[in-house]
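Only one protein chain is missing from this complex, and each of the others stays in its spot.
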Amino acid sequence: MNYSSYIALIPLLPLASFILLGLFGRKYLKELSGIIGCTVLLISTVLSLYAAYNYFFIGGKVNGVYPTLTAVKYTWLQFLPSLAIDMGIILDPISVMMIVVVSFVSLMVHIYSLGYMKGEERFGTYYSFLSLFTFSMLGLVLASNIFQIYIFWELVGISSYLLIGFYYDRPSAVAASKKAFVVTRFADLGFLIGILILGFQAQTLDFNTLIQRLTDTQSPQLLAIASTSFLGVSLLTWALTLVFVGGAGKSAMFPLHIWLPDAMEGPTPVSALIHAATMVVAGVYLVARLFPVFHINGASLHVVTWVGAISAFLAAVIACTQTDIKRVLAYSTMSQIGYMMFSLGVSGWGGETGLGYTGSMFHLFTHAFFKSLLFLCAGAVIHIARSNEMKDMGGLRRFMPITHITFLIACLAIAGVPPFAGFFSKEEILFAAWQNNQVIYVIGLVTSGITAFYMFRLYFSIFWNKEKELYDFHGEGTFSMKLPLIILGIGTALVGFIPFSNFISADRKGLPSELHLTFSIVPVTFAIIGIFIAYSLYFKQSDRAQKLSDTLGGLYRSTYRKFYIDEIYLFVTRKIIFNLVGRPAAWIDRNIVDGTMNGIAWTTGKISVLIKGVQSGRVQSYALYFFGGIVVLVLIFLYLWK
Amino acid sequence: MSSVPMSHILFVSTALFFIGMYGLFTRRNMITMLMAIELILNSVNINFVVFNKYLYPDKLDGIFFTIFIITIAAAEAAVAIAIIINLYRSHRSIDVENASEMKW
Amino acid sequence: MTASAIIFYIISAFVLGAGLLAMTTRKIFRSAIWLLFSLIGVAALYFWLQVEFIAAVQIIVYVGGIVVLIIFSIFLTQQSGKEMPRQSLQRTIASVLAVLFGFGLTFLQIWKYNFQPTGKSFNWTVSKIGSQMLNTSTGGYALPFEVVSMLLLASMVGCIVIAMKAPLATNGTADQQLLKKLDGKPEEELGITQISEV
Amino acid sequence: MLTEFLYLMKAELMITIIIFILLFLKLGSKEMKAENMLNFINVLLVINLAAGFFNIPTGNLFGDMFRTNELFTLEKNFLNFGTLIISLQSYDWLKNHKHVPEFYILLLSTLLGMFFMISSSNLLMFYLGLELSTIPLAALCNFDLHQRRSSEAAFKMIMSSAFSSGLLLFGISLLYGSTGTLDFHELTLQLNDNSLQIFSLILLIAGFGFKISAVPFHLWTADVYEGSPVAVTSYLSVVSKGAILFVIVSVFYNVFTPVANSWYNMIFLISVATMIIGNLFALRQQNMKRFLAFSSIAQVGFILVGLTAQSTEGSSSVIYFILIYIFSNLGAFGVISVVSAITGKETMDDYRGFYKTNPLLTWVLAISLFSLAGIPPLAGFFGKFFLLFAGAGKGNYSLIVIAALNMVVSLYYYLKVIKAMFMDANENPIEKIHSHWQPKIAMGICVGGILITGIASGAYNYIHSLLK
Partner (left out) sequence: MNLSLLIILPLLTALAILPLKASKQVRVVSLVGASMQFILVFILLYFYWNERSSGNTSVMLFENNYPWYAPLHINYHVGVDGISVAMILLTAFVVLAGVLVSWNVEKLSKEFFFLLLLLSLGAYGFFISLDLFTLFFFLEVAVIPKFLLIGIWGSGRKEYSAMKLALMLMTGSALVFVGLLGLYFNTNDGNGQHTFDILQIAQMNIPVSIQKIFFPFAFVGFGIFGALFPFHTWVPDGHSSAPTAASMFLAGISMKLGGYGCLRVATFLMPEAAHQYSWIIIVLASIAILYGAFATMMQTDLKYINAYSSVSHCGFVLLGIGMLTKTAITGAVMQMVSHGLMTALFFASIGMIYDRTHTRQVAQLGGLLKIMPFISTVFVIAGLCSLGLPGFSGFVAEVTVFMGSWQHADNFYRIATIIACASIVVTAVYILRAVGKAIMGPLPLTAEGSPPHLWRGGEVDARWNEKWAAALLIVGIVMIGVAPFWLNDLVTPGTETMMKNIGKVVMLK
């Protein structure tokens, strides 16, 4: 079956829209740009769905596994006969799943933004950036070449940068965008070096070949990379860990997560799209894409597991104390991605042991729905409350019923309450963890309880609690804003029932979907406890929460300050990099390197002044020097030279 | 005549040469500097004549050279004196130290 | 030691002594006179060397011409009676050292080369000099003769232009104005007219 | 005999005739107007120059006292050309001068001396030519008759030259004593490496070094250049220097071959010293003439690098460079001469903001200076390149490195002038100069020469073919 004819259109349509809107959106197409963006994306989404349908149901399994198809492949940059960056499209279960998620969520956000961003001065630019992002993200998930993924990786990063900094006149937005880019750039450095190692060791940059070469125990490339070591660690571990660093940066894993909360400075729909549903899971996707290789290298997989688990827990704890609703959501995102990560980490290869892989992908899928829904709801709330702070909100259920209902659905989903989407995916993850590593399982379990707590803390604070006065209430929002909420709400409620493991598993063979009902009791209980605590603290206005935080004292404060990680970073960059590296470098350049150059000139000038006395203006001195010259010549040539 | 070694005659000429040079270096009067130059040229003349007479008596190269040097010395002295007089007019001094306006 | 040698040494001592005095005495007129003696001594040396023609030329040109010219110029610049200013000690010492060292070095070279007379007789006559001087073929000195005559012509022209009392331009240059300011005397009073004061 | 004489000594006779014409004009009863006189003289000089290009003679005269060939004629033509350019450029200065014929008599006498020096095949003729080209020049230095500095310059010139010719003569006398001949051909046969000959060689080199102002025999240069009238300065720095360099090339390359090793080392040392000292002094100069004096000293250092090559490339590059040097230095002196004659301003500060008032003159000066600095596509680049190229052929790269770095230093001071003219502001800049057309023509020729001589390889190839 020939996919290329339309698969390529899926990313290229947003690209076209980007170019069109980028060039003309500011002046000529301002009003139309929203419509153009949505239409284009609608086509992309339909095509993605069609592609998914084609892939899973028409194409189906070949020899019992879902095949990896390369739909398109052009050589983009040939380095060496064996090493080239190709621009290609790879189709396998996860990429097909991802294009559906990306295009769908993006479509929702596009539609939502029609209302949300209405009247914005740079409306066209906004849509062009969104299109750019969608293009890059689609390109990233479809990449058939490890360098191609890096390219789109960077493009995703820059569109994130541009969108976070969309309100460019706010210094905080500028700072946040910069931080986001620089932190992910730092992580990308690891990714790049990882690519270099992998590519050169495997003698290819193509995913298929690379995975095939590095997983085949007979291949010389695998032998070489596994036997070569640097600083006592095998090159393969180095490479995979470095690649994971890249993924961790993009996915806001501890300790590279600091950019994500700040990234909430961007327009809320952007947060929904980029910093909740799609871009931040790129790291997970990357690990999943290279999972066969990770699988054979336990050490790097351990790193993935622990980083994921720590991030999940840490973020959940921090989320409990934050008061900015978007930040709470941001930390929850980080926490959920932590789930996906450690789920990959604990995953085995095939069958039951491979459940972690499936669970991770499933959670990625469901998370996209409920988290984007949460953000869009939050957007609506912020639209009305004109503030991000929880304390400025309360009792909003009366004013915005649709938002209220959908938000509740999403909260239940994220808390893992059946039968909402989150329940199914989270169960799989926890089950996989239980099977593989109980410590991780406990962390996951506790985190899930905390998740339920902070999500309902949020829910109660916004929609219940004490009613706040709203000065200029104009209704819940336009239809274009409500529609995505409803669609996503329905999705959140239903997608959990998709027999996901049938389609996606590490070994591509598919798993029968089963529910471990008995196993589920504990996590669900934890979630309900969490909800109950939140209910007791935040349902009505009371000072219980305040008291509690006072009792916790230092612990609360340090959590509130996000464990001072930002401050540590600030110290390292400002004090160490700037003061101890940058400033000395600049100083040395001006004073020592350049000083030497100027010094040479100065010395020359000085000598010139020193010897001016020779030219004394006295003709007799001249004669004396003249004669002296002769004497010197005579001495040299009659006595010294010979 | 041959009782006087050539080197003695050459000693005289060389000594005269350096006496002249000493004068040139030390006399602060322009005219005496000119005299010093005359001494220098004379010593050269002696050299030429001596070499011609003792070493290469077949031709008269040295003699002729001497004649021309004497002529040129006269011309040179004339021009130098003219210049010194001109200088004296503007500086009202023939001290060399005063003629050191241009330097460095 | 033959008489001729003795004469040679006497002449030499005279030449060098007079030369040295000419270069060291601080009275300029005396200096000129000592120079005269030294030049005469050189002429004597030529006589001793039996090149009387050169000796004659020496006396005519040097004694009769150049020294007279020098003495005239001494008068012109009214320096005759004055003691000449002393040279700075530093320069004197440097000069003495340079000259002694130079002399040593030079004479060492000459000494080491060890010139030996060929012993052949040196035959010259005035007519030989004369005919060679104006001969245009090999061994002739007609061309140098002409060149020197051009040189003399040029020197003459140069001397005339420079030493001639040049009429001043109406607006004097800065130098002259400065000069006037310095000694309060108009420029015309200076120069050749003052010979009589000597 | 007579026809041969007329034919072979054509160049010298032309000059002599002009000298006598001028003499008669001066002595003639009627005073001629200075302008007419100058026009007349320049016409004569043009004819003189043109005549040099026809019927190029080869042969000897006066029993080998005088010889001429195509190369010598070319060199004389260069000098004729330089003299003509200087004459044209000094128009504005000379038209107010009282002694125009005398000026030219002296100038042409020195030129005649140089011709004889170039054509000499004999130490006597060489010496006479040298003196003929020096003594009248000293008188010329005094031609700003009412300028103290002019007299001072003349005095320094005559004293230094007398001193140096004394040393030169002493050297020649020793050379005569040790070889018994004054003739160049016989000299070559008689020369060996004994220490007396080396000693006299050093004295000879000192004499040469004085004329080309090589360090440490250069000290008179700056003072004399500064004090002399611009015309004389440019003549000193270009024609006089060029002539003696021609002689040096032929003497060193043809006569001193037996002691080539010795003089190579001496020239090497002198060349290094000359470049460095010249540059160091040039850095600080404020007076344009003095500045060009030191720059020309440094240029000589470069020329000596070419001289060390001891190859056809070496001699041809030296001669070629002199041609370019005539163009470049006279271009620069032309502007200075005109400015000095009309405004009397000579310091670098005066030249600040020059471009605002006199763009064309500024470009002439800039192009000349760039050429002197060796910037392509100007001729100076080729000149310097070939000099160092030839020097490198000898294999002594330390000299080349020193020379190359010195080119950088020299660029600094040339650029200083450029900076003053183009970039610095000046409240009281030199006013718009309206010079006569003759200096303009001269400058035009110089600029044309600078632009063409390098790009068109004909000149060099011709010189090279003459030397082969």
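Order as written gives the chain letters A, B, C and D; numbering starts at 1 within each chain.
By definition in this document, a residue touches a chain if its C-beta (ideal position, glycine included) is under 8 Å from a C-beta of that chain, and two chains touch if they have at least 3 such contacts.
Note that the coordinates shown come from a computational prediction; the quantities given were computed from them, not determined experimentally.
Trainee: Need the list of shown chains touched by the one chain that isn't shown.
Mentor: Those shown chains that the absent chain touches are A, D.
Trainee: Could you tell me which of A:Ile568, A:Ala586 or A:Leu635 touches the chain that is not displayed?
Mentor: The missing chain is touched by A:Ala586.
Trainee: Of the residues listed, D:Glu131, D:Asp144, D:Asp183 or D:Glu313, which one is in contact with the missing chain?
Mentor: Checking the options D:Glu131, D:Asp144, D:Asp183 or D:Glu313, the one contacting the hidden chain is D:Glu313.
Trainee: In the whole complex, not just what's shown, which of D:Pro101, D:Gly393 or D:Pro439 touches the removed chain?
Mentor: Considering the complete complex, D:Gly393 is the one touching the chain left out.
Trainee: Can you work out which residue in A:Tyr55, A:Phe152 or A:Phe627 touches the chain that's missing from view?
Mentor: Considering the complete complex, A:Phe152 is the one touching the chain left out.
Trainee: Considering the whole complex rather than only what is displayed, give the residues of chain D touching the chain that is not shown.
Mentor: 312-313, 316, 370, 375-377, 381, 385-386, 388-389, 392-393, 395, 397, 400-401, 404-405, 407-408, 411-412, 415-416, 418-419, 422-424, 457, 460-461, 464-465
Trainee: Considering the whole complex, not just the chains shown, which residues of chain A touch the missing one?
Mentor: 26, 75-80, 83, 85, 147, 150-152, 154-155, 158, 161, 165, 168-171, 173-175, 177-178, 181-182, 185-186, 188-189, 192-193, 196, 199-200, 230, 577-578, 581-583, 585-586, 589, 593-594, 596-598, 601
Basically, only the chains that are shown with their structure count from here on.
Trainee: Any chains in contact with both chain A and chain C?
Mentor: B, D
Trainee: When the centre of a chain is set as the mean of its C-alpha atoms, what distance in Å lies between chain A and chain D?
Mentor: Between these chains, centre-to-centre, one finds 77 Å.
Trainee: Measuring centre to centre with CA averages, how many angstrom lie between chain B and chain C?
Mentor: About 6 Å separates the centre of chain B from that of chain C.
Trainee: Indicate the residues of chain A shared as contacts by at least two other chains.
Mentor: Within chain A, the residues that touch at least two other chains are 612, 615, 617, 619-621, 623-624, 627-628, 630, 634, 638.
Trainee: Of all residues in chain B, which are in touch with two or more distinct other chains?
Mentor: 17, 20-21, 24-26, 28, 33-34, 50-51, 55-56, 64, 68, 72, 75-76, 79, 82-84, 86, 89-90, 97, 99-104
Trainee: Which positions of chain C touch chain A when the two form their complex?
Mentor: Going by the criterion above, the answer is residues 91, 94-95, 98, 101-102, 105, 109.
Trainee: What part of chain A is in contact with chain C in the complex they form?
Mentor: 620-621, 624, 627-628, 630-631, 634-635, 638
Trainee: Looking at the complex, which residues from chain B come into contact with chain C?
Mentor: It is residues 1-4, 6-12, 14-23, 25-29, 31-32, 34-36, 38-39, 42, 45-46, 49-60, 63-64, 66-68, 70-79, 81-86, 88-90, 92, 94-95, 97 of chain B that touch chain C.
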